[in-house]
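Written out below as structure tokens is the structure these notes cover.
Apart from one protein chain that is not included, each protein chain of the complex appears where it belongs.
Order as written gives the chain letters A and B; numbering starts at 1 within each chain.
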Amino acid sequence: MKIGAMFGDVVGSLFKKPVTERYPKVRQDPPERFRGCLDWSPDKCTGCGICAMDCPANAIEMIVIDKKEKRFVLQYHVDRCTFCAQCIHSCNHGCLTMRADLWEMAALDKQSYTKWFGKAGDLEYVLAEAA
Amino acid sequence: MQESKIDKKFTVPIGPQHPALKEPAFFSLNVEGEIVTNAYVRLGYAHRGVERAAEERNWVQTQYLLERICGICSHIHSTAYCLGVEKLAGIEAPPRAQAIRILVAELERIHSHLLWLGVASHEAGFDTLFMYSWRDRETVMDILEGLTGNRVNYSANLLGGVKYDIDNAQADNISKGLEFLQERLIYYLEIVTSDALFLKRTRDIGGMTRNQAEVLGAVGPTARASNVVRDIRVEAPYSAYNQFPVSIVLESKGDLEARFVVRVKEMLESCHLINRILDNLPGGELAARMKRRISPGEAVVRVEAPRGELFYFIKSNGTDKPERIKVRTPTICNMTSVLKLAIGSQLADIPMILAGIDPCFSCNDRSVRINNRSSKTSLWTWEELRKYGIRYYYGDHH
Partner (left out) sequence: MEIIINIFNLLIFPGGLFLLTAGMFFEWADRKLLSQYQNRIGPRWFQPLADAVKLLANEEVIPDGSNPTLYIVLPIVALAGCLTAALYVPIAGFPPVYNFPGDLIVTIYLLSLLTLCIGLAGANTINRFSLIGATRTLTQLFSYEAPFLLALLGPALAAGSWQISEIIAYTGQRWLLITQPLGFFVALVGLMGKLELPPFDAPEAETEIVAGALTEYSGRGLALFRLGKGVEMVVGLTLIAAFYLGGVSNPLSFLLKTLSLLLVIAGLQALLARLRIDQTVGLWWRYGILLVLVQWLFMIGGRMVL
């Protein structure tokens, strides 16, 4: 039995730098597999919609402009997403990825929490329809 | 010291909000001076209707719902669910996926026990151990973030396998982190068994004999500290524990010090197990193909969560949504032991005794149906529930 068993650690810490990360002045890069914001590339999409069906938070909505021409637009609700990455593994064609560089997504307005993905022409078409 | 102005039936309420509790629960203790004479518990403040919500989502979505029942044992909930659904569908996950599943489960066990070590020492007033153990917990969380992409709620499982693979770089990362952790864990074991003031708060306090532990139905490290051999990984090995067996950690005194020792030694055992898995990882693919509709049937799964035995009952009726999922978590088994041990102990020891079972109140608020033979069961609508609540609290004249 000793009094003050943590003596070595405690006194040693007087001479070491504190381990606290000084966020946000100093930022560490997240690892590669980090699950940040979703990203969709429309090239390989076949419009099966499994990603939208399997999302536990109903954060993905697929808008079909023309199924035969493979023109789809994805509406992604960032505020509903739980970043579980199920959609990435449900998709059989590898259209979805999670970006490791966009994860500080605080915003002051509601509009920035809905992201639209698609080819340039399709996006304009859908947004014009919506307006 | 007895003060005459404190009455005999002096009730101290702990909760629902209290700095000793990390989650809401209500304990009502009758105190005479500093000795507790009676204890009463009331739970249910963190009930979210998870089992009912699971019936509205399809099999794939339910996994993420169940994962969020608890923050620190989330992976083991998801593993239990996936094992149950795979049993119903008659599919077995490939061996590499099973090994990775239990690797993440053991990493989670280390993470959970380190968190508990910090919280329990904070309850004892030993803030330094709290700060240091949570600093070392960051190592485990960084390993898990590199492996799965998130620090809690790893979502590493898929129905039929796992999402993420372990390549050489990952394995190196894990080994380095574990080396650092093993040194620190051996140091913590020494502190927990030799620091004089800390032992004054933990030795011979809250002691539970082996008989009491068996009668009260304690599970997990709480039971193992009282020499009860109860560990699902050893008694009924599931998943890859058949290839990578675990040796059980037992202590015989049953007091708080024994619980500390059991958990720290379990962490060391987990480190050894992870190193063994990394050396002998089987090859193969990561996930098997699962149908979207699961054939009808019932499945029962028992796994070893960091707190004890976790029990899942899954019932399917052939559609793409589960019919009934029942979750029985280990904390609710250990709660009666707290009430038993509280009587006769000092008021200052109550937070320590409560922390000794590693309570996870958000895990343990599930619905319990009480069988009343005379009345028939029925489903209440929101309006009926509201009216009942008003009548209960304010009387019938409302």
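The working rule: a residue touches a chain if its C-beta (ideal position, glycine included) is under 8 Å from a C-beta of that chain, and two chains touch if they have at least 3 such contacts.
For clarity, every value in this text was computed on a predicted model and none was experimentally measured.
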Shown chains touched by the chain that is not drawn here: A, B
Residue, one of B:A169, B:L197, B:A236 or B:V300, that touches the chain absent here: B:L197
Selected from B:L65, B:I174, B:L256 or B:I350 as touching the chain missing from the view: B:I350
Listed residues A:M1, A:V19 or A:A107, member touching the removed chain: A:V19
Residue, one of B:E67, B:E106, B:E123 or B:D231, that touches the chain absent here: B:E123
Options B:M131, B:A171, B:L268 or B:L339, residue touching the unrepresented chain: B:M131
Hidden partner chain, residues of chain A it touches: 3-4, 6-7, 9-11, 13-14, 16, 18-20, 22
Touch residues of chain B, complete complex, unshown partner: 1, 3, 5-6, 10-13, 18-20, 31, 34, 121-129, 131-132, 135, 195, 197-198, 200-201, 346-351
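Note that only the chains that are shown with their structure count from here on.
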Chain centre separation in whole Å, for chain B relative to chain A (CA means): 29
Interfacial residue positions of chain A with respect to chain B in the complex: 1-6, 9-10, 19, 30-31, 33-35, 53-57, 82-86, 89-90, 98
Chain A-touching residues of chain B, taken from the complex the two chains share: 57-58, 60-65, 128-129, 132, 135, 138, 145-150, 153, 155, 158, 163-164, 187, 190-191, 194-199, 287
